[in-house]
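Notes follow once the structure below has been shown.
Just one protein chain is left out here, and the rest sit where they should.
Presenting subunit A:
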Amino acid sequence: MAAPESGDGNNGAARMVTLISSDNTRFEVEAAAASLSQTLQLTILDGGGGGGDGIPLPNVDSATLSKVLEYCIKHAPAAANGGAPNATAVDRAELERFDNEFVNIDQSVLYSLIMAAHNLEIEGLQSLVAKKVADMIKGKSPMEIRRTLGFPDPTPEEQAEMNAHMLEYGWAYE
């Protein structure tokens, strides 16, 4: 009944699969980690990705994929445990620490990550990144949000539209 210790319980060799990024880099990773992606899970269950063939991921570049896999590898043991009901507080704290650190990255990387997580259907990663971006929006004025998120400065026309719109939804700005 004991929880598998942080996932590297090497009873023989864990099944590996190969993923190929859009720029043709091959990543070999445990099937359990790749299966955090709902999209990949089906292919892997069908026996795909093993041996010489990799699973091509034309929408994900290698930088993003390596980051995605870093997340998957870290979270795979807990996920295998059915959402980690048996995880100790220490394990949970460690994952939380990892997550916080993990999203402390460039906005452009964040956006690539959330797209990849969306395409690959990795639920945990999607909400992790969504939450990070939401935190950048929270409690700021529209102009502050625009600045934080790197929107170009509004044209006078846009500015006028913004002002009109603010009147319409005044209740949200109280």
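As a working rule, a contact is a pair of C-beta atoms (placed from the backbone, for glycine too) under 8 Å apart; a residue touches a chain by one contact, two chains touch by 3 or more; residues count from 1.
We take it that contacts and distances are computed from a predicted model.
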Could you tell me which of "Suppressor of kinetochore protein 1", "F-box domain-containing protein", "Protein farnesyltransferase subunit beta" or "DASH complex subunit ASK1" is the UniProt name of the chain missing from the displayed complex? "F-box domain-containing protein"
Given the contact definition stated above, which residue among A:53, A:70 or A:96 touches the chain not shown here? A:70
Touching residues on subunit A - with respect to the absent chain: 1, 7-8, 14, 21, 25-30, 61-67, 69-70, 73, 85-86, 88-89, 104-109, 111, 114-115, 118, 126-127, 130-131, 133-135, 137-139, 142, 145-152, 154, 158, 161-162, 165-166, 169, 171-174
